[in-house]
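Only one protein chain is missing; all other protein chains are in place.
This part shows chain A:
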């Protein structure tokens, strides 16, 4: 499903060049739940961003569903991000001026879809995360756990094949974190491929496979 071959990524800050990823080879099969672990600054998030096409590697190749992404245009990459991937971020990235239902609808705005269908899909996604009663609320009226569940609903509303989660429980207490993890596991059991960056060994144990990154390299 996802195949990374010899991926490298450098960051240039002033006169210092930092190698964030060095010759990464990784394969994620359909339906897998993969956790990426490693110390802070080792390149976990960079790797997740490259898998999700949020960032471009300095070198190497990315294959998604057997398609080699070499010279994809901005609109082709945007379409892949919209239809193939769902993203969950540590800081939720909800738009505070929009109601919960409007936040969930957001990815569907970039598809040609009638408003009524968008609304129905968003309601269904909120129902799955148990937040139907909160759909007219604004994000700042919800707890952190609820906000992350809204973010999960937003990630899932477009029915993506792959869900990428960057420390989804990082800003939550253990109880809320457990709620979010159960949602992710349920999605994985329903067939969604999940790649999650985490620092939490307990959460990582729920996944099928743990990939460890150290100094920009994979260590098994």
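Here, contacts are C-beta pairs under 8 Å (C-beta built on N, C-alpha and C of every residue); 3 or more make two chains touch, one makes a residue touch a chain; residues count from 1.
Everything below uses one rule, namely that contacts and distances are computed from a predicted model.
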| item | value |
| --- | --- |
| Options "Response regulator", "Carbon-monoxide dehydrogenase medium subunit", "FtsX-like permease family protein" or "Aspartyl/glutamyl-tRNA(Asn/Gln) amidotransferase subunit C": UniProt name of the undisplayed chain | "FtsX-like permease family protein" |
| Identified contact with the non-displayed chain, of A:1, A:106 or A:178 | A:106 |
| Touching residue (missing chain; options A:95, A:120, A:186 or A:219) | A:95 |
| Residue of A:81, A:121 or A:134 in touch with the missing chain, whole complex considered | A:81 |
| Contacts of chain A with the absent chain, listed as residue ranges | 49, 52, 54-56, 74-75, 78-79, 81-83, 87, 89, 93, 95, 97-98, 102, 105-107, 109-111, 115, 154, 158 |
